[in-house]
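All protein chains but one are shown at their positions in the complex.
Here is chain A:
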Amino acid sequence: MTTLVLPLSEAAGEDVNPLLPHTAEIIFGFVFLILLAIAFAKFVVPRFEKAYADRTAAIEGGMEAAKQAQAEAKAALEKYTAQLANARQEAAKIREDAREQGAAIIAEMREQANAESERIVTHARAQIDAERAQAVASLRSEVGTMATTLAGRIVGESLEDEARQRRTVERFLAELEESESARQAVGTDG
(Lines give C-alpha, C1' and ligand atoms only; values in the text may rest on other atoms or scores of the structure.)
Protein backbone atom coordinates (compact mmCIF):
# COMPACT_ATOMS: atom_id res chain seq x y z
CA MET A 1 0.00 0.00 0.00
CA THR A 2 2.91 2.33 0.65
CA THR A 3 3.59 2.48 -3.03
CA LEU A 4 0.11 3.80 -3.51
CA VAL A 5 0.58 6.60 -1.08
CA LEU A 6 4.16 7.42 -1.85
CA PRO A 7 3.72 9.44 -5.05
CA LEU A 8 1.58 11.98 -3.27
CA SER A 9 4.39 14.25 -2.17
CA GLU A 10 5.96 14.08 -5.57
CA ALA A 11 2.73 14.77 -7.38
CA ALA A 12 2.11 17.74 -5.13
CA GLY A 13 5.20 19.06 -6.92
CA GLU A 14 4.39 22.71 -7.14
CA ASP A 15 3.32 23.75 -3.67
CA VAL A 16 -0.38 24.34 -3.29
CA ASN A 17 -1.13 25.99 0.01
CA PRO A 18 -4.82 25.43 0.64
CA LEU A 19 -4.92 28.24 3.18
CA LEU A 20 -4.10 30.91 0.64
CA PRO A 21 -7.18 32.37 -1.03
CA HIS A 22 -7.60 33.23 -4.68
CA THR A 23 -8.22 36.90 -5.24
CA ALA A 24 -10.98 36.30 -7.76
CA GLU A 25 -12.84 34.07 -5.34
CA ILE A 26 -12.64 36.67 -2.59
CA ILE A 27 -14.14 39.27 -4.88
CA PHE A 28 -16.85 36.92 -6.11
CA GLY A 29 -17.51 35.77 -2.60
CA PHE A 30 -18.28 39.29 -1.44
CA VAL A 31 -20.27 40.05 -4.57
CA PHE A 32 -22.39 36.90 -4.27
CA LEU A 33 -23.03 37.19 -0.56
CA ILE A 34 -23.95 40.85 -0.76
CA LEU A 35 -26.12 40.13 -3.78
CA LEU A 36 -27.93 37.40 -1.89
CA ALA A 37 -28.37 39.54 1.20
CA ILE A 38 -29.79 42.36 -0.91
CA ALA A 39 -32.07 39.98 -2.80
CA PHE A 40 -33.40 38.63 0.47
CA ALA A 41 -33.67 42.06 2.08
CA LYS A 42 -35.36 43.76 -0.86
CA PHE A 43 -37.50 41.00 -2.19
CA VAL A 44 -37.86 37.80 -0.25
CA VAL A 45 -38.14 39.00 3.35
CA PRO A 46 -40.68 41.79 2.70
CA ARG A 47 -42.90 39.49 0.66
CA PHE A 48 -42.86 36.65 3.14
CA GLU A 49 -43.37 39.05 6.03
CA LYS A 50 -46.26 40.64 4.18
CA ALA A 51 -47.76 37.18 3.68
CA TYR A 52 -47.33 36.48 7.41
CA ALA A 53 -48.84 39.81 8.39
CA ASP A 54 -51.76 39.26 6.01
CA ARG A 55 -52.21 35.78 7.39
CA THR A 56 -52.16 37.05 10.96
CA ALA A 57 -54.63 39.77 10.03
CA ALA A 58 -56.85 37.25 8.30
CA ILE A 59 -56.79 34.95 11.29
CA GLU A 60 -57.38 37.79 13.71
CA GLY A 61 -60.17 39.10 11.49
CA GLY A 62 -61.70 35.66 11.45
CA MET A 63 -61.39 35.42 15.19
CA GLU A 64 -62.94 38.87 15.57
CA ALA A 65 -65.82 37.86 13.33
CA ALA A 66 -66.26 34.64 15.25
CA LYS A 67 -66.27 36.56 18.52
CA GLN A 68 -68.87 38.93 17.15
CA ALA A 69 -71.00 36.07 15.90
CA GLN A 70 -70.71 34.43 19.28
CA ALA A 71 -71.77 37.62 21.03
CA GLU A 72 -74.70 37.94 18.65
CA ALA A 73 -75.72 34.36 19.26
CA LYS A 74 -75.47 34.92 22.99
CA ALA A 75 -77.59 38.06 22.77
CA ALA A 76 -80.18 36.21 20.70
CA LEU A 77 -80.18 33.36 23.18
CA GLU A 78 -80.70 35.78 26.05
CA LYS A 79 -83.48 37.46 24.15
CA TYR A 80 -85.20 34.18 23.45
CA THR A 81 -84.75 33.00 26.99
CA ALA A 82 -86.27 36.22 28.26
CA GLN A 83 -89.11 35.90 25.79
CA LEU A 84 -89.66 32.32 26.82
CA ALA A 85 -89.73 33.30 30.49
CA ASN A 86 -92.19 36.07 29.67
CA ALA A 87 -94.35 33.67 27.73
CA ARG A 88 -94.30 31.17 30.59
CA GLN A 89 -95.20 33.86 33.05
CA GLU A 90 -97.97 35.05 30.81
CA ALA A 91 -99.26 31.53 30.35
CA ALA A 92 -99.26 31.02 34.10
CA LYS A 93 -101.09 34.29 34.55
CA ILE A 94 -103.64 33.36 31.92
CA ARG A 95 -104.17 29.99 33.52
CA GLU A 96 -104.60 31.63 36.91
CA ASP A 97 -107.05 34.13 35.45
CA ALA A 98 -108.95 31.36 33.75
CA ARG A 99 -109.14 29.42 36.95
CA GLU A 100 -110.39 32.46 38.81
CA GLN A 101 -112.82 33.24 36.09
CA GLY A 102 -114.02 29.65 36.05
CA ALA A 103 -114.50 29.72 39.77
CA ALA A 104 -116.37 33.01 39.48
CA ILE A 105 -118.53 31.66 36.70
CA ILE A 106 -119.32 28.52 38.67
CA ALA A 107 -120.20 30.60 41.73
CA GLU A 108 -122.36 32.89 39.66
CA MET A 109 -124.03 29.97 37.98
CA ARG A 110 -124.69 28.34 41.28
CA GLU A 111 -126.19 31.53 42.58
CA GLN A 112 -128.28 31.86 39.48
CA ALA A 113 -129.42 28.28 39.77
CA ASN A 114 -130.27 28.80 43.41
CA ALA A 115 -132.19 31.92 42.60
CA GLU A 116 -133.95 30.16 39.79
CA SER A 117 -134.93 27.20 41.89
CA GLU A 118 -136.10 29.58 44.57
CA ARG A 119 -138.05 31.44 42.02
CA ILE A 120 -139.55 28.22 40.65
CA VAL A 121 -140.43 27.01 44.13
CA THR A 122 -141.97 30.32 45.02
CA HIS A 123 -143.88 30.41 41.81
CA ALA A 124 -145.12 26.87 42.28
CA ARG A 125 -146.17 27.63 45.77
CA ALA A 126 -148.00 30.69 44.67
CA GLN A 127 -149.69 28.73 41.95
CA ILE A 128 -150.68 26.03 44.38
CA ASP A 129 -152.11 28.61 46.73
CA ALA A 130 -154.00 30.19 43.93
CA GLU A 131 -155.31 26.87 42.74
CA ARG A 132 -156.33 25.88 46.19
CA ALA A 133 -158.10 29.15 46.69
CA GLN A 134 -159.81 28.62 43.39
CA ALA A 135 -160.72 25.06 44.35
CA VAL A 136 -162.01 26.19 47.71
CA ALA A 137 -164.02 28.87 46.03
CA SER A 138 -165.42 26.52 43.43
CA LEU A 139 -166.07 23.87 46.04
CA ARG A 140 -167.78 26.37 48.14
CA SER A 141 -170.08 27.36 45.36
CA GLU A 142 -170.54 23.73 44.42
CA VAL A 143 -171.35 22.73 47.96
CA GLY A 144 -173.91 25.47 48.07
CA THR A 145 -175.41 24.32 44.77
CA MET A 146 -175.36 20.72 45.93
CA ALA A 147 -176.94 21.63 49.20
CA THR A 148 -179.59 23.49 47.33
CA THR A 149 -180.07 20.59 44.93
CA LEU A 150 -180.26 18.16 47.77
CA ALA A 151 -182.71 20.31 49.59
CA GLY A 152 -184.83 20.50 46.49
CA ARG A 153 -184.76 16.79 45.98
CA ILE A 154 -185.59 16.22 49.56
CA VAL A 155 -188.46 18.63 49.25
CA GLY A 156 -189.50 17.14 45.86
CA GLU A 157 -189.64 13.61 46.73
CA SER A 158 -190.78 14.54 50.25
CA LEU A 159 -192.43 11.71 51.59
CA GLU A 160 -192.44 9.00 48.97
CA ASP A 161 -191.03 6.57 51.35
CA GLU A 162 -188.56 6.23 53.88
CA ALA A 163 -186.48 3.92 51.79
CA ARG A 164 -186.16 6.36 48.97
CA GLN A 165 -185.44 9.05 51.45
CA ARG A 166 -182.67 7.04 52.83
CA ARG A 167 -181.36 6.27 49.40
CA THR A 168 -181.33 9.88 48.57
CA VAL A 169 -179.46 10.72 51.67
CA GLU A 170 -176.97 8.01 51.01
CA ARG A 171 -176.55 9.13 47.42
CA PHE A 172 -175.94 12.61 48.60
CA LEU A 173 -173.45 11.45 51.08
CA ALA A 174 -171.67 9.40 48.48
CA GLU A 175 -171.54 12.37 46.15
CA LEU A 176 -170.35 14.47 48.99
CA GLU A 177 -167.66 12.00 49.76
CA GLU A 178 -166.66 11.90 46.16
CA SER A 179 -166.32 15.59 45.91
CA GLU A 180 -164.50 15.63 49.22
CA SER A 181 -161.93 13.14 47.98
CA ALA A 182 -161.69 15.07 44.75
CA ARG A 183 -161.03 18.22 46.71
CA GLN A 184 -158.48 16.43 48.76
CA ALA A 185 -156.77 15.16 45.64
CA VAL A 186 -156.55 18.71 44.33
CA GLY A 187 -155.12 19.80 47.70
CA THR A 188 -152.34 17.26 47.71
CA ASP A 189 -151.60 18.06 44.10
CA GLY A 190 -150.54 21.41 45.32
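Please note the rule applied: contacts are C-beta pairs under 8 Å (C-beta built on N, C-alpha and C of every residue); 3 or more make two chains touch, one makes a residue touch a chain; residues count from 1.
As a working rule, contacts and distances are computed from a predicted model.
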In UniProt, the chain not displayed here, chosen among "Metallophosphatase", "Oligopeptide transport system ATP-binding protein", "ATP synthase subunit a" or "Peptidase S8", goes by "ATP synthase subunit a"
Which of these, A:Leu35, A:Ala66, A:Ile154 or A:Ala185, touches the one chain of the complex that we don't see? A:Leu35
By the contact criterion defined above, which parts of chain A meet the unshown chain? Give residue numbers in ascending order. 4-5, 7-8, 11-14, 16-26, 28-30, 32-33, 35-41, 43-45, 47-51, 54-55, 58
